[in-house]
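Take a look at the structure set out below.
For this view, one protein chain was removed and the others were kept in their places.
For reference, chains read A, B and C in written order, and residue numbers begin at 1 within each chain.
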Amino acid sequence: MTQPDGLTRAGFLFLLSAIVIFCLGPAVWQAVTSLKPETELIRLPPILPSHPTLDHYVTVLRDRSFLRMIVNSLIVASAVTGISLAVGSVAAFALAWLGFKGKGIVLGIALAISMFPPIAAVSPLYLAVRALGLRDTWWVLIALHTAFALPLTLWILTSFFREIPEELYRAARLDGCGPLQAFFKILLPLASPGLAAAALVAFIFSWNEFLFALTFTTTESSRTVPVGIALFPGLHEIPYGDIAAASLAATSPVIVLTLLFQRRIVEGLTAGATKG
Amino acid sequence: MTQPDGLTRAGFLFLLSAIVIFCLGPAVWQAVTSLKPETELIRLPPILPSHPTLDHYVTVLRDRSFLRMIVNSLIVASAVTGISLAVGSVAAFALAWLGFKGKGIVLGIALAISMFPPIAAVSPLYLAVRALGLRDTWWVLIALHTAFALPLTLWILTSFFREIPEELYRAARLDGCGPLQAFFKILLPLASPGLAAAALVAFIFSWNEFLFALTFTTTESSRTVPVGIALFPGLHEIPYGDIAAASLAATSPVIVLTLLFQRRIVEGLTAGATKG
Amino acid sequence: MTEVRLEKLTKRFGAAEILKAVDLTVHSGEFFTVVGPSGCGKSTLLNLVAGLEAPTAGAIYFDDRPVHLLGPRERDVAMVFQSYALYPHMTVYDNLAFPLRMKKRSAAEIDRKVRDVAELLGLTPSLPRRPRELSGGQRQRVALGRAMVRQPRLFLLDEPLSNLDAQLRIEMRSELKKLHQALRATMIYVTHDQAEAMTLSDRIAVLHRGDLQQCGKPKEVYERPANLFVAGFIGHPPMNLLRGTFRLGPEAAVDLGAGTRFGLAGVLRDRLRDFPEGGELVLGLRPEHLRLRKSGKDLGRSVRLTLIEPMGSEVWLELGWGDHRLRAKAPAEFDGSVGQTFEFEIDESRVYFFNADRGDRIS
Partner (left out) sequence: MTEVRLEKLTKRFGAAEILKAVDLTVHSGEFFTVVGPSGCGKSTLLNLVAGLEAPTAGAIYFDDRPVHLLGPRERDVAMVFQSYALYPHMTVYDNLAFPLRMKKRSAAEIDRKVRDVAELLGLTPSLPRRPRELSGGQRQRVALGRAMVRQPRLFLLDEPLSNLDAQLRIEMRSELKKLHQALRATMIYVTHDQAEAMTLSDRIAVLHRGDLQQCGKPKEVYERPANLFVAGFIGHPPMNLLRGTFRLGPEAAVDLGAGTRFGLAGVLRDRLRDFPEGGELVLGLRPEHLRLRKSGKDLGRSVRLTLIEPMGSEVWLELGWGDHRLRAKAPAEFDGSVGQTFEFEIDESRVYFFNADRGDRIS
């Protein structure tokens, strides 16, 4: 790598730090809020809590319905991840390796779908879901989230499979594998960083999704975490501290997971860039 | 590319078609809804309109406030795109080329941020925005959207810059360019497909964003399209047909743009995979 | 020990014709090399024989049995790839065992065969390692071993040495030749390197733009190139090829333009007796056949030394002859300096003539 001189280097470091601080802003602000005592919540200043407290976390974690929401979210997000990976990896294999002519079109449609605004789909889908009697079930969320997560996993996995040298597939065929055997025995193990990255993206999309979850769940039996946080108890006075604590408690496992597997996922998402 | 035999091929084709149809479902369903006459809207069956009508489109496009929302959305999304690209490309250049040690950490944080659930940030930010007097302005949306779009563009552009052979940068330095001249004259033009892809992703993220827009806009003066659609006139009776027409009218330019530039963007997003 | 026969083998991708009705027979137990510049269709030919691609037209026979409709699994051929194509997530042992496992052999048999092959190739200490921990030469051996372990009826080798450095390539080349002598299996080898083709093969086929140019023993191809392409491709440095016009008159000669003439004495003139006066032909002189003398009777072969390239064991020379440029080889002791003038001599039997239009060799 080329070394820049000191001044340029300092300039770039400043820029990168500024970006990180700016983008981390919302998350940090929320962490601060979750530690503020009730009385300081809606006052500004002070910006930092004068007496940091864990009261909000205690309140939230004692709440039965909060745990129920976490279970719902886990089930929905896991199902979405599983389906997206299973279907997406086979489809990505076909797109990357089998030389279909419509390849570009399928990927283009996948792109267009991930661009489609969810809000625009909510109201017409509401009618359909109601007519099918699927309101307030996990199934409707699993189906809808998969419809949006699948194109993303397809993208990630296709670029990953493309990076695997074609000669490996050919070698496996000559060594006695059928196309699917070659896929399962050689290509899939090699694509594991890509699978990890795709799984994380699908899981977190589903875990964080708010609009469909708000529209199609009506009771605690299927409500997921983001909706739960939005509808937190107390209709007239907004319990800002509890909300902040709940959302941090619910999202921190995901963030920790991301940072832990960061190296693996960075590998997965930049498969293209770093050649195996 | 290796040719699969006929049966395998048919199997894969079926799978790909099923994915496309399933994922296109919400969008197609909405298109159907937008063409249904008022009387058939909340009945199911019929699934297809018996007398397709353009009434809903006429209603929507005659509405002054709808046009105002489109202008708001355009301004916010353009600003977000511009800022993300300008800042993101310089930062990506630094990350990809200048051999900073903290590279992995910065990209990891960028990843974690794009995983952060917006809903969790809404309520604490509400207090901050109110205190700063920024409610119902473009600025607050531009800042918040940029905080979420910038990590995405950083990712796309970094993997793109990494694909450009380092010798080109070295050649430019020896031919008399300083680091920034080499960046603007050589690297940036070569990265143009990546820039196009990143721009589209940032623009569409901002155009579609719903939660922040709902929370921080209160009047028509700053309201964006997704919020406008959700709050469509008629508090008691939901105008499903008008909503569907409005959302299609507002999103179709974006979808058309995507499909038109599809080849370019596919190139941009799979830069890693296809080596220049 | 399989004879391979290609009959009018043709492959098109869209409008591009990669292979044009190639007829070729590889004898049982032969080391056969297909050589040609990149893009000549040699890798496609290998893929067709392996069953990785389907021919557009034509047939492939193994021992008179048509195989071109079979899948790669049914053909029982093994291939060594240019990139080696080792499975990166498996150890050397598992790489070697993979083809046998796919054939559902017993664990004991697999273990025995893997260890035998590893022993033969000196890979025993590397068995528990992964491909990325190996050196280039070791990877090359693992790739060979994976091909050998299941005793296929046919070996296909796709430029297997091209990723090795110069010295290792010389080593592996002779190891490969000895391996063939030990296994006595039919091997089809593909390369763009004419030196590899010459040194390794029982017979070679020269391919150019999908067309078979010549097929024969290396010595035959070198000594009697069928046409201009083969003459310019085989040999290092390549044959000097000079275009001129055939003139009779008092002294028969090839007129090379700008007053330069290559005089045709008795035998040479006889060889061109069927060639029309005034016809265009190409004169071919191999660099190693040119002998330089400092003075002597002027035969019209006065050349000026323009460049000396010392190669250690010998010297390459570049000579100006009229408007033409000649390359010659000389012993390392060669004593001369740029700008000097020499006469060159060549044995009559070592002068080649080619038809300038069609490219084929005359007489």
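We take it that contacts are C-beta pairs under 8 Å (C-beta built on N, C-alpha and C of every residue); 3 or more make two chains touch, one makes a residue touch a chain.
Note that the coordinates shown come from a computational prediction; the quantities given were computed from them, not determined experimentally.
Enquirer: Out of B:Leu54, B:Leu132, B:Leu168 or B:Val256, which is the one that touches the chain we can't see?
Expert: The single option touching the absent chain is B:Leu168.
Enquirer: Looking at C:Phe32, C:Phe62, C:Tyr87 or C:Tyr222, which makes contact with the chain not pictured?
Expert: Answering carefully, the residue with contact to the hidden chain is C:Tyr222.
Enquirer: Check each of C:Gln151, C:Ser174 or C:Ser363 against the chain that is not shown and name the one that touches it.
Expert: Only one of C:Gln151, C:Ser174 or C:Ser363 touches the chain omitted from view, namely C:Ser174.
Enquirer: For the chain that got dropped from the picture, name the residues of subunit C it touches.
Expert: 37-38, 165-167, 170, 173-174, 177-178, 192-195, 198-200, 218-219, 222, 232-238, 286-288, 306-307, 309-314, 316, 318, 329, 332
Enquirer: To test your reading of the contact rule: which positions on subunit B touch the chain that is missing from view?
Expert: 165, 167-168, 170-178, 181, 186, 189-190, 276
Rule of thumb we're sticking to: only the chains that are shown with their structure count from here on.
Enquirer: Looking at CA centres, what chain is most distant from subunit A?
Expert: C
Enquirer: As a quick test, compute the distance in whole Å between the mean CA positions of subunit B and subunit C.
Expert: So the centre of subunit B lies 55 Å away from the centre of subunit C.
Enquirer: What is the distance in Å between the mean C-alpha positions of subunit A and subunit B?
Expert: 16
Enquirer: Counting only residues that touch at least 2 other chains, which ones in subunit A make the list?
Expert: 170, 173
Enquirer: Among all residues of subunit C, which ones touch two or more of the remaining chains?
Expert: Expected reply: 52, 71.
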